[in-house]
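Every protein chain but one is kept in place in this view of the complex.
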Amino acid sequence: MTLLKLEQLYKQVVLEHAQNPHNQGQLVMPTAQIRLKNPTCGDVIELQVMIENKIITNIKFTGHGCTISQASASMLTNTVKGLEIKTAQKVITNFLAKISGQVITQADNQQLKDAAVLSSIAQFPTRIKCATLAWHGLAEILENEGK
Amino acid sequence: MTLLKLEQLYKQVVLEHAQNPHNQGQLVMPTAQIRLKNPTCGDVIELQVMIENKIITNIKFTGHGCTISQASASMLTNTVKGLEIKTAQKVITNFLAKISGQVITQADNQQLKDAAVLSSIAQFPTRIKCATLAWHGLAEILENEGK
Amino acid sequence: MDNSKKTVNVRQDFAILATQMNQQPLIYLDNAATTQKPQQVIEAIMAYYNTANANVHRGTYTLANNATNQYEQARTTVAKFIQATAEEIIFTRSTTESLNWIAKSYESKLQTGDEIVLTVAEHHSNIVPWQQLAQKTGAVLRFIKLDQTGKVSLTDAQQKITNKTKIVTFAYVSNVLGMRAPILELIKLAHAKNAITVIDGAQAMAHFPIDVMQLDIDFLAFSGHKMYGPTGIGVLYGKKALLEDMEPLQFGGEMIDEVTQDTATWQKIPWKFEAGTPNIAGAIGLAAAIDYLKKIGWQKIISHEQALMQATFKNLKTIPNLIIYGSQVPEDHYGVISFNLADLHPHDIATGLDLAGIAIRAGQHCAQPLMDYLHVLATLRISTSIYNQSSEVRKVAKILKELEAFFKS
Partner (left out) sequence: MDNSKKTVNVRQDFAILATQMNQQPLIYLDNAATTQKPQQVIEAIMAYYNTANANVHRGTYTLANNATNQYEQARTTVAKFIQATAEEIIFTRSTTESLNWIAKSYESKLQTGDEIVLTVAEHHSNIVPWQQLAQKTGAVLRFIKLDQTGKVSLTDAQQKITNKTKIVTFAYVSNVLGMRAPILELIKLAHAKNAITVIDGAQAMAHFPIDVMQLDIDFLAFSGHKMYGPTGIGVLYGKKALLEDMEPLQFGGEMIDEVTQDTATWQKIPWKFEAGTPNIAGAIGLAAAIDYLKKIGWQKIISHEQALMQATFKNLKTIPNLIIYGSQVPEDHYGVISFNLADLHPHDIATGLDLAGIAIRAGQHCAQPLMDYLHVLATLRISTSIYNQSSEVRKVAKILKELEAFFKS
C-alpha cells in the first residue's frame, strides 16, 4: 500500500527526468541567473537563462537535490524553452495552480508538457516546496526582466 | 467572617504601632544605613543605626508603606535597640522563623516583644514581605558590621 | 442594570471563575495584569500536543507539516485580527520583548541629539528599553504630559514632537488610568516629522478592534496573555519595509538561510526574526483566543464592558472618600480604573479584599514615573473583562466600605 502511494508520487516520467535530467549544465553567457535553496533539506538549484527579444532562448540548471526537485527543474526547462516571457509566466502560474490542487483547462495542461504529471504532488504537501523550487526561481527572474 | 480574619492580621498592637510608630525619624550620625524597597507595592523603608562597641545604641527609620511594614519597622526598632549585634542577629532569626510558621521557645518569643504578635502573618503569605522588609534590612547591616 | 445574564455563557468557558479564594467565590478583577483563559484556548493547546506536536519549518514528514501549517495559520489569524499581512507578524514572548526588539534595532539608526518621544503614562516596559537606547546612542527622551483629566495632551505633544524626533511611542491604553491615547492625532504628528510610531497595544487588544492599516501604525507590540491567550507568546507587528530594514535580534536555527563556519545569511521576514524553536503551542493558543474573541464579537464585548464600567463607577462613587484617578467619565475607561480610598494604604485594602475573594491590584503597576507624576505612592486598580459582572463590582464597593470603617475605627 505504501509502495502504491509512492508510485503515484514518483511516476515513471519523474524518475526518468531525475535520472536523466534535461538541460543540466551551465550557459556560457546567461542574461540572468538565480540560486535557490530549500533550507529544510539543503537542496540547491541554480538556474541560468538566456533571454533575447523577450523570449527564453535557452535555460539550464545545476545543483543537487531530491528526485522531485531535480525532475521538476528538468521538466521546467523543457517546458519553457523557446517561450515568450509572458507565456512562460502564464505557464508557471498554471503549474503552481495545478500543484496546489486547482483544476486548469486541458489546453493549459498540455502546455505544461511532462510537468503536468507533477500535479500528483498536490496530495503530498510535504513535497510541494521541492516541486516548485525551480519554478518560483524562474518566476522571480522573469518578474525582474519584465520591469 | 472576612472582618474576623482581618482582625487577626491587624491586631490592635499592629494598628497602634502603625499609627504611632516608635523611633521614626533620622539619626544625626548613623554608623550604617540601608534603603529597602518592596517593588510590588512601592513601599520604601530607610533604616539608620548607630553601632558602638558592637551594640546597637540607636536605630531609627523613615519611609512610607502599608500598615504592616510600618508597624513591623516600629516593632523592630523597639526590639533591637540596646542589643549586642550577636543577640540582635539571633532575635532576627527567631522572628523570621516564627513568621514563616515555625515554633520558637517562649524565652525567644518574649525577646521579640511586640513583634511577637506579627507571627499571625504566617497565615497571610501575601504579606510576609511587608512584615519582614525592615528585618531583612537590619540583618544585612549587621552582617556587614560583623565582617 | 445587572448584566449577569449577558455574561453567563462566557463565564462557563472559564473554569477558574467557579473556584473559591479564601473560602469565598473568586472575583477576579486584575485582568490588566493577565486575563483568565477560556477552555477553547486551553483545549487548542492540548489538541496541538495530543495530535500535531512536531517542530516547525524543518521536518519533511506529515506530522511536521501539520505543525508548521498550524503555526503559520496562527500567524495569519493574528495578521487578519489587526489587518496586517502574515509576513508582518513576528511571534515574540511578550509585549516587553517586542518593545525591546524595536528599541534595540534602532541602536544603529539614532544619533546624539535625536529625540524619542513618549508619554509620562508609560509602563516600565515602554520606558526602560528607550532609556537604554538613549544611553547607547546619545538620544534624548522627551515625555508628553497628561492634561488635567488624565488624557495625553495634544498641545504638549505638538511641543515635544519636533524635527529632532525620530521615534514616537505610547501605550494605546494606559494600564493605570485605562484611558485611550489620541492615537490618530499622535501618529499624524509623528509622521509629519518623519518619525516612526511604536504602539504599546498591551492593554488595548482585548477591548476593541485595531486596524494597523487605517491607523497607519509603524510598529505594534502586544501580549497573548492579556487577551485570553497563553503566557509566553507576544506579537511584534511592523510594516513590511521597516521589518525588512531591521537586522535580526537573535540568531540560530530556523532564521538561517545558509551558514558556513564564518558567515551566515538570513531568511526573509518574518522568519529571520524567529531564531530557534518558537513557542508553537503558544502561537496556536493565541490564535484560539482571537477566534474566541471573534466568536463573541466586538459589539457584544464593547457594550458589555461599557455597561460594566458604568456599574463600577456608580458603585465606587457611593464611597465618599474614594478618589478615582484620571477621567471621571466611565466611557473614557477601557477596562481599567485606578483609585485610592481615604489615606489608607492600597496594600492593606487589597488584603482586605483578598480575604473576601476579590483579586485586585495594589501598587505602582510598573509605572513609577506615572505615580510620581500623579503624586501618589501607589493606587488600587480594578481591571475588568468580558466575564466580569456588575454584581462583582457591587461586592467590591460593599467590602471597601467595610474596610474603611475597620481601619478608621
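Letters A, B and C name the chains as they come in the text, with residue numbers starting at 1 for each one.
The rule is short, and it goes like this: a contact is a pair of C-beta atoms (placed from the backbone, for glycine too) under 8 Å apart; a residue touches a chain by one contact, two chains touch by 3 or more.
From a predicted model like this one, the values you see are computed outputs, not experimental measurements.
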item: Among the chains presented, those that the missing one touches; value: A, B, C
item: Contact with the hidden chain (one of C:150, C:201, C:238 or C:278); value: C:278
item: Hidden-chain contact residue, picked from the options C:148, C:194 or C:263; value: C:263
item: Contact with the hidden chain (one of C:10, C:99 or C:217); value: C:99
item: Residue of A:68, A:83, A:116 or A:138 in touch with the missing chain, whole complex considered; value: A:68
item: Option from C:350, C:374 or C:400 whose C-beta touches the chain left out; value: C:350
item: Where the missing chain touches chain B, by residue; value: 37, 39-41, 125-127
item: Positions on chain C where the hidden chain makes contact; value: 15-16, 19, 21-22, 26, 28, 30, 33-34, 36-37, 42, 45-46, 49-55, 58-64, 93-97, 99-100, 120, 123-129, 131-132, 141, 143, 223, 225, 230-234, 250-254, 256, 258-264, 275-282, 347, 350-351, 353-354, 358-363, 366, 368-369, 372
item: On chain A, residues whose C-beta touches the chain left out of the figure; value: 1-3, 5-7, 9-10, 15, 39-43, 64-69, 124, 126-127, 130
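Rule of thumb we're sticking to: only the chains that are shown with their structure count from here on.
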item: Approximate Å spacing (C-alpha centroids) for the pair chain A, chain B; value: 78
item: Chain centre separation (chain B, chain C; CA means) in Å; value: 38
item: Chain centre separation in whole Å, for chain C relative to chain A (CA means); value: 46
item: Residue list for chain C, restricted to those that touch at least two other chains; value: none
item: Per-residue overlap in chain B, given as positions that touch at least 2 other chains; value: none
